[in-house]
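Every protein chain but one is kept in place in this view of the complex.
Take a look at chain A:
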Amino acid sequence: MTDMIKIEDLSKKFGDTEVLKGLNGSVSKGQVICVIGPSGGGKSTFLRCLNLLEKPTSGKVTFESNELTALNETQLNELREKMGMVFQSFNLFANMTVIENVKLALVKVKNMSDDEANKLALSLLDQVGLQEKADAYPASLSGGQQQRVAIARALAMNPDVMLFDEPTSALDPEMVGEVLKVMQDLANDGMTMVVVTHEMGFAKNVADQVWFMDGGVFAEKGTPEQIFEHPKNDRTKDFLAKILEA
């Protein structure tokens, strides 16, 4: 099986602080990776290095045999289409309606006709259960609804992999379920996913691999059983103990 994403010796510094310290790993097609770990450990930075929103200081990120770290801006734009991203704070375009949010890249990047884009956008909104909100502005939606629109927006580009950065952390507890459900459905449909999350239940049930990150390194990697039932690393144990207490 070929790797969809390959990470080699990935390092990132902000000024003098080294946030990522030589990461390695690979994600194969159809796999769901959950990245867990204490906050400040570098999870977001790692995820943002995967689609080069953040430029790695050294090391390589290879996506579908393209070495991203060696590409120019135009080439990068093309590959970013193939990597959907969902943010903790939703980041829906505030100046556009829900359907315009979903359509924007279809029309601008994929040069789709307005009609076609409309049809596709509506079917994606249907998939996340929000077709009736098509003409609403994001500010009038609940957090859970906004996050589902954000997922539909990313799916519109028909990506090969979806990156999630704590998609439920900014949500009221009663809305976490609706978003996790959409993600679970995606995983069941065979979508390749890298998910940074604090939802241990989701990680246990959906992940093929759990990567525990702390202090800019992957302290431990394994199946959900290995990580949650038989953690080897002390830092993993500490972290899980704290999380389960809460």
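Details
Following the convention adopted for this analysis, a contact is a pair of C-beta atoms (placed from the backbone, for glycine too) under 8 Å apart; a residue touches a chain by one contact, two chains touch by 3 or more; residues count from 1.
Everything below uses one rule, namely that contacts and distances are computed from a predicted model.
The chain that is not shown carries the UniProt protein name "ABC transporter permease", picked from "Fe(3+)-transporting ATPase", "Succinate dehydrogenase hydrophobic membrane anchor subunit", "ABC transporter permease" or "4Fe-4S ferredoxin-type domain-containing protein".
Of the candidate positions A:Gln31, A:Asn51 or A:Thr168, contact with the hidden chain is made by A:Asn51.
In the complete assembly, the contact with the undisplayed chain comes from A:Asn77, out of A:Asn24, A:Ser39, A:Ser58 or A:Asn77.
Of the listed residues A:Asn24, A:Ser58, A:Ser89 or A:Asn188, the one in contact with the hidden chain in the full complex is A:Ser89. Taking the complete complex into account, residues 51, 53, 73-74, 77-78, 80-81, 83-85, 87, 89, 91-95, 104-105, 108-109, 137, 139-140, 150, 153-154, 157 of chain A touch the chain not shown.
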